[in-house]
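With one protein chain removed, the remaining protein chains of the complex are shown where they sit.
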Amino acid sequence: MKYLWRLLPFTFIMLLAGCGKQNLSALDPQGPVAETQFSLIRLSLYIMIFVIVVVFAIYVFVLIKFRDKEDDTHMPKQVHGNKALEVIWTTIPIVLLLILAVPNVMETFTLADTEPTEESMTVRVHAHQFWWEFEYPDYDVVAGQDMYIPTNTKIVLELEASDVIHSFWVPALAGKQDNVPGIMNPMWIEAPNEGVYMGKCTELCGPAHWLMDFKVIAVDPDTFETWAANMVEGPEDVTETGNEIAVEGREIFEASCIACHAVAGEGGNPQGGPALTNFGERTVIAGYLPWDDDDVNLEAWIRDPGPLKPGNAMPAVADLPYGDLNDEEMEALIAYLKTLKVLE
Amino acid sequence: MADHTVHSNTLPPNPEKATLEGKNKFLGFWFFLGGETVLFASLFGTYLGLRGGLNGGPGPSDLFHLPLVFIMTMILLTSSLTSVFAIISMKKGNFKGVLGWMLLTVVLGITFLGFEIYEFVEYYHYGLGFTTSAFSSAFYTLVGTHGAHVLFGILWISTLLIRYRKSGLTLTNAPKFYTAVLYWHFIDVVWVFIFSVVYLMGIGG
Partner (left out) sequence: MSYAKAQSKSTLWDWLTTVDHKKIGIMYLVAGAFFFALGGLEAILMRIQLMFPEFTFLPAQTFNELLTMHGTTMIFLAAMPLLFGLMNYIIPLQIGARDVAFPFLNSLGFWLFLFGGILLNISWFTGGAPDAGWTAYVPLSSESPGTGLDYYVLGLQVSGLGTLIGGINFLVTIINMRAPGMSMMRMPLFTWSSFVASMLILFAFPALTIGLLLLMLERVFGATFFAVDFGGNVIIWQHLFWIFGHPEVYILILPAFGIFSEVIPTFAKKRLFGYSAMVFATLIIGFLGFMVWAHHMFTVGMGPVANSIFAVATMAIAVPTGIKIFNWLLTLWGGRIRFTTANLFALAFIPSFVMGGVTGVMLATSAANYQFHDTYFVVAHFHYVIIGGVVLGLFCGAYYWWPRIFGYTLDEKLGKIFFWLFLIGFHLTFFVQHFLGLIGMPRRVASYLDGQGLNEMNFISTMGAFLMGIAFIIFVVSIFTSMKNKVNEADVWKDGRTLEWTIPVPTPEYNFAQTPLVRDVDPLWYEKYEGDGKMKAAEPLGDIHMPNGSILPFIMSFGLFVASFGFIYHDAGQTWLAIVGLLITFGAMFARSVKEDHGYHIPVDEIKKDLQKEGR
């Protein structure tokens, strides 16, 4: 019985496909790259389960049949070995491995086909401690944390890093590639279905490594074009919409925040933080804190980001040129941030 | 092991491998050199990976001056030859010859080291500091590690020469001289690779 439960991966994997989160699991692929990888995972798993079953069968048989019994005094035959058997258990594994190796080599080359084509779109992915920057060279757009992509389009990613090594992983869409300083690594993804896919950094990059999450948001191609155009255009001007409290907030933003955070290409700097052009459409702050109705997390983050994401470079708001914010000023700043939207 | 005091006139033909201790030392030293080979291979690999990273600083073709390096190579090759003569003397039981040839080896080694220090100082004045570029770090580390090996060899052989200046050849010191010579050949071979990979390739390619 003890060994039977080890055979569970067979059924277990089917259960787990339904377990895990659909937008985070490599076992429930949502795009062609992840599907290719999942099919190899399954192929290798089936071969390996076959191996395990054979070994366990012999093992259990041997342990039951040849255990020492009290009344048994016979001397086991001192067998030296058996050439035929050695050949068999050398050849069969080689065959099994070939069955796996051949498709693997083919798929390795398929997945490495990252040449941009007429239909493909390129996104440069810059990884920073501890956030992600997505640059769309064809559209002259830079976005932070959320990577919008059109559905059914081959997206060629050019991975780069600005400080240490990071690794770009969106399990539901594709396995990972590393973002290496000084080297550009290409990969590609494609999402047939609209949806939000969770991404994570998988290379240890410092204390907040575990919080370096991001999202890939697949929208239909028309929506994507709108998004990209509006990212260039910028969000609606708050003076035009007559949102007075947001106007006040913008003044604070332009005194303090804009030195690091660009909005529609204005402000920011290469060592700075993520662009905030569409910040109002985020559902989480700093990659992970839920954006609650009372803006508690957002306010806490602005006041003192240090402890919320250890090792991050953003200063507390009190240390910025505008200085500390009272409750009204904070409210104004948040009101402005909420207007930073490009879809709607 | 009462035989360790046996004197040179009754020594066997291969005194360095006549005792189990000698055999162990001989074999162990060969293994050690195997490890050293990987050590230098790693340094060579690093150097080859980084030699293009000049960071705007001087590069191989700006710096290397072949005649000087050629003289250094010849000196080191000659020192290897003199150490071979020392071993030939040892096989003949001529301990005076061993001491003399080894002394010459040490002198040549010191000369080589002097040239290398001169070379480094020149490069430094030319603007190639240790931290200037990835190339400079890799160059100084590879050639410097070799230089450190030469220095260690000089100290080692000198110690042997002083310690055994009056003892005559014994089954205890024969393996010591023999392994020291093996070591010296090894650093000579490494230098030949440095000469080819760093200097010739640096100027040629």
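Chains: A and B, in written order; residue numbering restarts at 1 for each.
Simple rule for what comes next: contacts are C-beta pairs under 8 Å (C-beta built on N, C-alpha and C of every residue); 3 or more make two chains touch, one makes a residue touch a chain.
A quick note: this is a predicted structure, and the numbers were derived from the prediction, not measured.
Visitor: Write down which of A:H209, A:R250 or A:R282 is the residue touching the left-out chain.
Guide: Selected residue, touching the omitted chain: A:H209.
Visitor: In the full complex, which of B:S89, B:T105 or B:S133 touches the chain missing from this view?
Guide: B:S133
Visitor: Using the document's contact rule, name the residues of chain B that touch the chain not shown here.
Guide: 1, 4, 20, 23-24, 27-28, 31-32, 34-39, 42-43, 45-46, 49-50, 52-55, 130-138, 141, 145, 156, 159-160, 163, 172, 176
Visitor: Across the whole complex, list the residues on chain A that are touched by the chain not included here.
Guide: Interface with the chain not displayed, on the chain A side: 3, 6, 9, 12, 16, 19-21, 24-27, 34, 36-38, 40-41, 44-45, 47-48, 51-52, 55-56, 58-59, 62-63, 66-69, 72, 74-82, 85-86, 89-90, 93-94, 97, 100-101, 104-105, 107-112, 163-165, 167, 169, 171, 174-178, 180-183, 185-186, 198, 200-210, 213, 288, 310-311.
Just so it is clear, only the chains that are shown with their structure count from here on.
Visitor: Distance-wise, how many Å sit between the C-alpha centres of chain A and chain B, to the nearest whole number?
Guide: Distance between chain centres: 52 Å.
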